[in-house]
Structures are given as structure tokens and as C-alpha cells.
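A single protein chain has been omitted from the complex, and every remaining protein chain is retained in its original position.
So, subunit A:
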Amino acid sequence: MASILVESGAYLCSVLIGVHGPVVDRCPEEGRCPTAMGVWILDLGQQGPKIRGIVDGQQVNTAVLTRTAEMELSIAFGVFSELGPSVCCGRFCNVPKPDSSSFLKDASLFLLFCEQGDPSWLCSAAALLTLQRKILTSTVEKILHHCDFKKDSKTISSKQVQASDVRPLAVLEDTLKYLFNLLDSTEHPFEVVHEFIFDRTRSIRQDLSMQNIIGDKAVHLYERMILFQSVALCSLGGTAMMVMAAATGFLVVVTYLTDEGQRIIIGTNISSLLTLQRSDSLKLRKLDLFKVIFHVVSDHKLRICTGSPNISPMHQLNMEQLTKALTSLYFLYEANPNSHSFYKNEAEFRSFYVLLHLGSQSQPMGESLSLWLRDVPHSIVKSKEMCFARRVLRYFRVGNYKRFLCTIEAEASCLQYCILQPYISEVRAFAVSCVNYGGYKIHPYPLPDLSKLLLMKEVDVESFCSDCGLETTTDEVGKKFLPMKQTSFCHPKRVFQNYFLLDSRRLER
């Protein structure tokens, strides 16, 4: 089961997706026993959590949860309870008409808007999309929308998909190309462009999943979408995300069963694309690749937003998801040794494990690096990406700050760099402490030299030294120095963005 978090100003809500089996025991008002198919909303009301939704086209106002659902609900609830559940009422989203050609593109985008004490109402998916666009560009914190409830709407199943609704691979590739060209568009604010691309890349993903398109081309499409999505996320200001979050209350997920009995769960939050198919491991691998990349970049993004290498709880949540995605991915690599012994990106994604475990304190995946390396295939150990990660590891463990920083600057990929950023700040602090401790007292260390050593701009070095509790001096001609043997060194408590970024043209590009 997955859950989605939306931070919404004073409102914090959680929505269940992926319930397995019947969610409700009975529906007192309807007197039926509904299935899990439908649109589900979790209402964290003052009276306790309730599930509301549209089941088989019928509105269900109150429901009693099955034990399984209750348990899963309480887990999801518990995860977010520290963030503060809030009182909110749900507004239902209509499941579009079965003949709607845009359903599968839009199925995962259902937004609910919360307003305390508001009666139930429903709005169309199209109106919601428009609204979402408005929210992105608007400074209004909450927008309400009223629509009519379409009583004859049914949850779509794969039977009802028309041939004209799906696009072949070549068309998807062209669409993606077109979308990426839009990234440079200056006609609209980036947030609007991003939202447009966001929707359409999700749609492409759905087309791929629906048609069961697998193989290298599909993988390539996924990975490109993910990278661009992630870069786009990085480019989105934190403010835009918060405005979007502040304006929306709920997110809705759609679940439907295919003829083959596959449960397809589609859900979205503002910055995540989660489509899970309980199908073969190859498809899961693509999605795990996607999740890993997203979480790596989110980590970077979160850090930059607030200038801290560690932000909880969002950072912790992201790190959790990253490690989960990595675990799934590695499992898939190992589960398919005969089909493809060396996936194209496997070496890089394996290298992430090494980079996440540089320090002895950081064992996010719970296993020591020595143990993990025992089982890595020889071809991966010898790959360029793993050799890079192992060298970086060696420099970090020995404390060779010069080689550590230079190697990252010269060789790290974008994602490797994202992961290594917290360590950059740590290694710089170590470097400064070594230099301060071992330097000759009578000869202060020139800041320009320190700046070259730490790959930092001089102004940042000065600030960094100050945050490390060390004073700097200026001579008669204005040259700055770090006096040696100061006894006030401490690890910097506040960390600015530039402390964990390298001053490097290659990495900026």
C-alpha cells in the first residue's frame, strides 16, 4: 500500500491507495457490499477516519472499514499523525464517463478541495485540471469549485478503453520530444509549463503501462521522462509547490481491475507520479528506476529549498522512499539474471548504494557496505560508475578531502552529485579542521588557496569558516587569511546551499 502526503497550509491529509480486497464491510445506507473499485477518499474527520467514495458508480457516504483496511489506514494515519491530521470534509470527484477519451490521461488527476463543514459535491475532472492550473499561477490559497454529480458515471475498466485512446510507441516518443522542447519556453511561467508537461508525461506513462510496452525503448522513455520530471521539479521554486499544496485538500486515487485481475492503482500527489502495476518484475523495475531518480532529486531539491542537508520530515520521507525504491530495484535486477545480466543503468543505480553509505553513521538501507559488496556481480564492481563510487568512498574514509572534492567535480553524474552533496559539506568541515589543526601557527592559510582546495568561492569560504567557529583576518592589501591553531572549531550548525555545492562549471551545466 502506498500513501500520499499533501501538505496544505493548515490542512494535512492522507489518502489511501492500493487497498487489496474489499475496503468496506457494509454500506449501511446502501445496504450493499461494495468492492474496492472506485474512487476513494480518506476523510480525517474529528469523529475519526472514514472512507468515502464512489463505488461502482454509486456514491457511498459512510462506510465501515474492513479490518485489513482499518489496519492499513491506521498505519498510514500513524505515519502522518505527527504532522497533524486535520478536520476536513471531502468533496467527491466524478469518475469521468466511460466514453471519455481523456479518461486515461486524466484518471490519475483528481483533486479534492477541502473546506470545513462543506456538504458533499462533485466536480468534473476537466474542471479540476483547469483549477489546478489556476492554483499554480495564483496566489489564492484556497479555491472552491462546484460541479454537478454525474449519477450515471461508472468506474472505467480496461474493457471500455477504445483503440483510439491509446497511442503507439512512435507517437509517444514524438510527444515526449515535443514536450521537452517546451521546457525552454518563455511564453508562460515555468510553473504552468511544468504542470502541462507533468500531466502529459503521466499520460505517456499510462499509455505505456496500458499497452504493456516493455523493452529498451520503453525504459528509455521512462528514464528520460523521469530525468526531465526531476529536473523540472528542481527548477520549480519551493513557493510554487507550497502554493499548490496550500490550495488543495485531498488527492483522489482511482483503482480499477483489469480483466486479467490486475489491480491498477493510479494516484498522484503534487510532486510524485506513482503508478503501480502488480505485474511482472520487468515493469516494476522501470517504475523503481523512476522512483529512485525522483527521490534522489527530491532530496537535492528539498535541501536547496531550505538550505539544510537534512530536513525532516519531508527529507526523511523522501529518503525512506528512495531506499525502498532502491531495494525494489536491486531485487528486480537479481530476480532477472537470465533475461539481462547487466541492465544499462544498473551500474549507476548500484553505485547509489555505495554513495548513500559513505559514512559509518549513514546506513539507510540497514546493511553495512562490506556485506553488501559481497554480493555485487563482478561486472558491476568493475563498471565505471561503481569504480567512481568506490574511489569516492576510499577518499572519504581515508579523509583525502582534496581527491574527494576533485573527483566529484570531474566525474560525478548529476544524480551521483545529488546524493553526494551532504558529504561535500562534511568533508569541507573536516578539511578546515585538519588545516587549522596541523597548520603552522605563524603562517595563516590564505583564503584563496583554501577556496581552491575546497572548490568554493572565496566569499563562501569566509562564511564557511565563520560557521565553523573560526575567525579570518585581512592584511593591509586586503588579502584574507585563516589563522592556524584556533581552538574554537565546531561543525557548522547552519548550512547554506553553497556549502554543499561545488564551484564547478561542469556541474552547474
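One rule holds for everything that comes next: a contact is a pair of C-beta atoms (placed from the backbone, for glycine too) under 8 Å apart; a residue touches a chain by one contact, two chains touch by 3 or more; residues count from 1.
By definition in this document, contacts and distances are computed from a predicted model.
Q: Assign the chain not included in the display its UniProt protein name, restricting the answer to "PCI domain-containing protein", "Interferon kappa", "Serine/threonine-protein phosphatase" or "Ferritin".
A: Matching the unshown chain against "PCI domain-containing protein", "Interferon kappa", "Serine/threonine-protein phosphatase" or "Ferritin" yields "PCI domain-containing protein".
Q: Can you tell me which of A:A170, A:L371 or A:V477 touches the chain that was removed from the display?
A: In the full complex, the listed residue that touches the missing chain is A:L371.
Q: Return the single residue from A:Y401, A:Y417 or A:F464 that touches the missing chain.
A: A:Y401
Q: To test your reading of the contact rule: which positions on subunit A touch the chain that is missing from view?
A: The missing chain touches subunit A at positions 360, 366-371, 373-376, 378, 381, 393-394, 397-403, 431, 433-435, 437-441, 443, 445-446, 449, 453.
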